[in-house]
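All protein chains but one are shown in place.
Residue numbering begins at 1 within each chain, and the chains themselves are lettered A and B in the order written.
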Amino acid sequence: MAFYPSGIFKVDYASDEGLFPTPVIIRSSILFIIFLLILPWFLSSHMLYIMITMFIAVVGAVGLNILTGFTGQISVAHGAFIGVGAYTCAYFTQNLAMPIWISIPAGGILTALAGIFFGLPSIRIKGLYLLMATLAAQFFLADYLFVRWKSVTGGVGGFHVNRPAFPGIPGNPNLGIELYDDSRLYYLAMVVAVIAVFAAINIGRSKTGRAFKAIRDRDIASALIGIDVVRYKLMSFALSSFFAGVCGGLLAYSWKEISPPVFGLDVSIAYLAMIICGGIGSVRGAVLGAIFITFLPEGIMFIMNNIVIDLLPSWYNWGYLFSGLHAMMYGLVIVLFLILEPEGLNKIWINFRNSAKIWPFPYY
Amino acid sequence: MNKLNIENISLSFGGVKALKNVSFNVAEGELHAIVGPNGSGKTSLLNSISGFYRPHEGKISLDGENLLKLPSHIIATRGVGRTFQHSELFKASSVLDNIKLGRHIHYSKGIFSNLFYWGKTRKEETAARKEIEMEIIDLLELESVRKEPVGSLPYGVQKRVDLARALALKPEILLLDEPIGGMNREEREDMVRYVLDVHDFWDVTVILVEHDMSIVMDISDRITVLNFGQKLVDGTPKEIQSHPEVIRAYLGDGVSAESLSNSVKE
Partner (left out) sequence: MDYFLFLLITGIATGFVYALLALGFVVIYKATRVLNFAQGGLVMLGGYFCFTTLGQFGLHPLLAFSLAAIASITIAILIERYLLKPLIGKSLLSLVMVTIGLGSIIEGFAIALYGTDEQAMPEVLPEFAVSIGSVYIPSIYVWAIIISSILIVALFLFFKFSNLGIVMRAVSNNQPGALSMGIRVNHIFAISWILASLIALAGGFILGSISMMSPSLSIVIYPLFAAVIIGGLDSIPGALIGGLVIGVLQLLVAGYLGDLTGASFKTVFPFLILLLVLMIKPYGLFGTHEVERL
């Protein structure tokens, strides 16, 4: 039986500004990380792959949340930005023989530059018009550049990348611990995801993040109190795209094969679905959303294969149902959350936590 | 010495001339009031100073530097703090975050340090928090609401948060756009006291836009009267009080009053 203090009294401002409000949370965070560390031993190879995908999605979602959640700039180009990172990483590994600790940051930085470039319209336009500009970026990159710039991307035929080793040296990326096994890539993805989450939280609670949120809430007033709106908007594009680029690099290593369609508009929408169903503007929400959206297809497949398939009439082409569900699932998640729980999984989590705290004796 | 010089500025929106050839000076340390009927251009004047509107003619200089060439976020870094007539607070954020945003220009640690909070950023955040608590929250009596989202607070408190945010900038000149408008009597008295405290103890030059003549007469060093975008007069409260044009602008046109009584006779 554990006793918790009835309240935590903060006696200085440093602790009030701190990240972990209670020792309980520190302890449970550490436990959670240990859990993640030993998890691979118990997972099937398929589940291992899903977990890796989930960590990678966390990086991307947390990144999109910086741009759309914090700064309020709606972007539908995240999928294409992830693609920029993926191709950069693949190219650095495969054609330039760069080690992983150069390729992944390079992917991030190049994508950040792309983000700044395609974010330039945000200097003059906002709202729906900016959304249009990001839509244009998405199509220009994924449907044109990736397809046509064959010498770098391999065009529609795709690009094959061998998984490098960790850490590797310039000239020989395969020196070190081999990552060919998913259980090793798991740890890389996990570490990157944890760093990404903490970086996003830190941004959110310091000067930069406050400026982002101010621009989201009221851009004119922000300028008048001394925030360089243009600079912070572009910074937000850069930072968010950096995350997207890192996410893309990890994806390239996880899949070992990339081609333009896997960075299409539906990927952008999937990431928007993550931050919306998680709860827009909150880092925890982005994480929860990434987890939810990663496991959603698994859940749907399970239900389909075990239940629905037997109920369908024999003349019906059930392949249609699969592709149909696949096409609509992100849209459905977005719509359902927006209507039923606009504050997303984050809100559900908070409600759950609050009621768990006082269980079994609620005050009412 | 003059803190702010406004020389012949004119501003129009389509056909509406919001400001016509307005000039006046604000001395260092002065509490300078701007009064005038609705639509006379008071807010437009403040917006021109803080760079949101750009007068097509004239010059606005602060400590000798022409503000009209500077983007508004740079103007803020020159020590121009302001409050707004209609709330421009970040409603979803807490009182504390609003005030921290007011201090934005004084945080020096950039994005890379911010990403890895522990270390320099943490030190800076803690120090700033301490200052904010001692200088602003304490002064404006906002302790009990510091973690509340601003949008959930009563109107009077929001006005105080607006002032707090402006003070967080450590302003050299403070532009207050109707800080006591729409408040009840008690809140007005508190707010006037805060403004006077800030003016006296912080050594700030204050430009105050206000409708309530009795308060303006009481507290200001100088008053500028605007009417239909033009400056009627400026001077000390005494000079203003007895000025015939001011009385006319505030009480209506004497001529038309005469013609009114004539038309009644006929």
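As a convention for this text, a contact is a pair of C-beta atoms (placed from the backbone, for glycine too) under 8 Å apart; a residue touches a chain by one contact, two chains touch by 3 or more.
For clarity, every value in this text was computed on a predicted model and none was experimentally measured.
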| item | value |
| --- | --- |
| Hidden partner chain, touching residue among A:Ile280, A:Ile293 or A:Leu345 | A:Ile280 |
| Of A:Val147, A:Leu175 or A:Ile195, the one touching the omitted chain in the full complex | A:Val147 |
| Residue among A:Val24, A:Met47 or A:Ile74 touching the omitted chain | A:Ile74 |
| Touching residues on subunit A - with respect to the absent chain | 68, 72, 74, 76, 121, 124-125, 127-129, 131-133, 135-136, 139-140, 143-144, 147-148, 220-221, 224, 266, 269, 272-273, 276, 280, 317, 319-321, 323-335, 338-339, 342 |
| Subunit B, residues in touch with the chain not shown (by the definition above) | 13, 43, 47, 52, 84-86, 88 |
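Just so it is clear, only the chains that are shown with their structure count from here on.
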| item | value |
| --- | --- |
| Subunit A and subunit B: spacing of chain centres that average the CA atoms, whole Å | 43 |
| Touch list for subunit B against partner subunit A, complex | 50-52, 71-73, 76-77, 81-82, 84, 88-93, 97, 100-102, 104-105, 107, 109-111, 114-117, 121-122, 125-126, 129-130, 133, 165-166, 169 |
| Contact set on subunit A toward subunit B in their complex | 13-14, 16-17, 19, 199, 201-203, 205-211, 213-214, 217-218, 220-229, 235, 239 |
